[in-house]
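Input: a single structure, listed below in structure tokens.
Apart from one protein chain that is not included, each protein chain of the complex appears where it belongs.
Up next is chain A:
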Amino acid sequence: MNKQMPELSLSFTLNSARVSATPYPGQRLSELLREGLDARDVKIGCDAGDCGACTVLVDGKPVCACLTPAHQAQGRDVETLRGLRQNEPIAARLAESFQDHGAAQCGICTPGMMVSAVALLRDNPAPDEGAVQDALGGVLCRCTGYRKIIDAVVGAPAIAFDGAGEVGFALRRVDGAAKVAGDELFGDDVAPPGCLEILVIRAPYPRARFSFGDLEAFANTPGVAAVLTAADIPGKNAFGVIPQFVDQPVFAEEETRFRGEAVAAVVAEPAFLVQFAPQMFPVSWTELPAATDIDAAQSPQAADLHEGRANNVMCGGFVTCGDPKAGLARAATTVEGRFQSGFVEHGYIEPEAGFAEIVNGRVELHACTQAPVMDLEALADILGMDRSQIRILPTAVGGGFGSKLDITVQPYLALAALKTGKPVRICYTRNESMQSSTKRHPSDITLRIGADAQGRITGFDFLGVFDTGAYASWGPTVANRVPVHASGPYRIAHYRAESKAIHTNNPPAGAFRGFGVPQSAIAQECLFDELAERLGLDPLEFRILNALENDVPTVCGQVFHQGVGIKACLEALRPAWEAEHRAAAGFNEASGPLRRGVGVAAGWYGCGNTSLPNPSTFRAGVRPDGQVVLHQGAMDIGQGASTVMAQIFAAELGVTPGALELVGADTDVTPDGGKTSASRQTFVSGNAARLAGAALRAAILAKVNAAPDSEIAFGQGEIRMRGATEHHIDLAALPVDALGYVFRAEETYDPPTKPLDANGQGAPYAQFGYAAHLAVVEVDTAMGTVKPLKFVAAHDVGRAINPMLVEGQVHGGIAQGLGMALMEEYLPGRTENLHDYLIPTIGDIPPIETLIIEEPDAHGPYGAKGLGEHVLIPTAPAILNAIKAATGVRLHRVPATPQRLHDALKTGDRNGA
């Protein structure tokens, strides 16, 4: 055989089976495995070796399948998670251990993590933490904060269990088994191999004019099925998440407003796209002057991005109470500062992806999303179709954190399926995901705070200007939320807070865990430390002194008579605060470049929409065979909504969560649970699940007049009730309704809020959740590097429905807060990948101690409050305060990169870089 002939086909062992394949030259092993060999358990997050999600074992060694030429598999032994899970006892044990620790949240990194861990455990059955970090350092996770993954691999004692699963029980995730087996189907996992693919053509400049060449000729190229542009949109070429601000085109017309904006899409055979470079598309560009920061956008020379939004001011927010001017004037001490932050990328490991087909004339669309019904509504407008003609079937979501609230791939999929009549799929590259998806708003905040000699806040004046990018997205929500929250969870009688959202030629800034509050908390919590220092007060005691309490009005004039848990959170930190201060002082007695410091910060966050209706509806039923079905419409994006809803519903009905059959948020069969956003699901949907459980129980008991406290047992075709007397229902004897149920309940919950007046006074939220973090850091003062050593996080969650999931949220939020504080800054055109844009790795997150505070809330189900966003609000300021304590340097800009801290240390600039 001539060895110089191109190799065409190859054979190798895949998960113990002999397979053969014919990859094209240079095809990545990841693509061959997923598309040619049905190994969709291999996940692709970056195609550049930056995320490790695609890790497989080749002859026992972990490699990134995305960097491995398929031809190198010839004659080798390739193992993926699915095969290991079946064939390798180590993997089977690990699968249990991952579930015992909540080490898989969204699950998109889980195959990479577990495969890497199997390779480690084969070599080293009892690895220590450092060995686990070295072995798993190549796999990024954006949900868990990694600590639970380390616990799972070293085999620490379980924190989650199978069991009755009552409220308050750390039940293993109801969807955990599929995630650890590699069976979970994400956005890019549902399309049949070989179907048409969509490639979006995007603007290469921050602002440009463009014109198309001969699109018709291009569309007739062999392999091309269709070309899509604005001309193909039957309905409105606009989308947006807030009805008054629907301003973003599906395809730009004539002019683009940010780098990465879509102008057209190519729908083609996969083989065509392999050899198609986007620059071959017939479009010509003329770069136009662009405004890429707040100052430039507000300069007189800047063009207005949108008609009717003069000076590029999109909107603002305002809250005031008392007399802030007078309050500041009579302060014994005032501090002020300007704090800035940049774009932060959500960095979920699953890029936006989906699949669509036409079924019986209707559009059926499978995609990763946080808001299936909002997707449906947006598509109805874009397609000019009745809602009944569209079905959204959400896939599993490989991380969202706010960005998957907005539509992304959905209109391209629907338009392509309609135009070609064929099944179509799309998966963003990491590069286009980062270019085109929403970001956390860059902020420029000026704040002045005064206090009396005793340390009580007397006045507070805040101005926050936010870069909202080229389109509205959730910018108005940020503008509204920030003035409501900028006080932090404190009693401040004389307060003024104003926000402004400014359009620029940057990617749209939208929803990202905290909606602007993490940015405002940096300013407020850092200045609180400055104020305490001026007053000679301990920073923690200063916060406790000013902490909001029951019956004390918030800055919006809202008075909670119960449920205000911030003082309890802060007080819970006292033991660690004292111990860590002593330890740091001891460490700092030695000379040398390493300095340790301890910092504290607090936060609060209103759960649900701000003064707007925010309903969730839950449906449940009993089938004639006795199976209880819960329609779980609260999108589980990794946080654990499916488990929480099952626990709450089951508790009300009087069964175990394991007895339930869950139906997901398919818009054809499940009512709208509302978007997974605003930390609302446990609170709002939890209440809907609670009501639905109670209603179903009541309907069953009423049928036979059983006592309210009867035990209910569902059997094959029957229900038995045991109370004072025993009852039995033969389900076969009952009529079956249109949905196939013999009993059915459907309940809605909408949290009570009141509108805000012109001064921001009202009742914006039915409940807040509260948090306080302590951070210990070690600074290398010669290099400017910061190594967090420990976090203690106290969270008032009202009631921990599932303490394991609470810990999961705390850990993951801290990891994101740490990233924002120390390393993350998205620069359009410069950090559009996961090696220039850095998120924390497994080596960057120190031990986290979670203190669960349960100050029940009258509105929460079982007293529960929301949690998801609360977590990362105190993290960054706690780290900045710890850096100040360690070095004496106050940083005013995040991320605190080694260079920024070094420069501040060098100049000795106590007012910071």
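We adopt the following convention: a residue touches a chain if its C-beta (ideal position, glycine included) is under 8 Å from a C-beta of that chain, and two chains touch if they have at least 3 such contacts; residues count from 1.
Everything below uses one rule, namely that contacts and distances are computed from a predicted model.
Q: Looking at UniProt, which of "NADH-ubiquinone oxidoreductase chain L", "Aspartyl/glutamyl-tRNA(Asn/Gln) amidotransferase subunit C", "Cell division protein FtsX" or "Xanthine dehydrogenase, FAD binding subunit" names the chain we cannot see?
A: Result for the unshown chain: "Xanthine dehydrogenase, FAD binding subunit".
Q: Decide which residue listed in A:128, A:578, A:737 or A:836 touches the omitted chain of the complex.
A: Considering all chains, including the one not shown, the answer is A:836.
Q: Looking at the whole complex, which of A:137, A:762 or A:856 touches the chain that is not displayed?
A: Here the residue in touch with the unshown chain is A:137.
Q: Residue by residue, what part of chain A touches the chain that was omitted?
A: Residues touching the hidden chain, for chain A, are 3-4, 6-7, 24-26, 28, 47-50, 52, 55, 61-64, 66-69, 71-72, 74, 116, 119, 133-135, 137-140, 273-278, 280, 429, 593, 782-785, 822-823, 827, 830-831, 835-836, 838, 840-844, 897-899, 902-903, 906.
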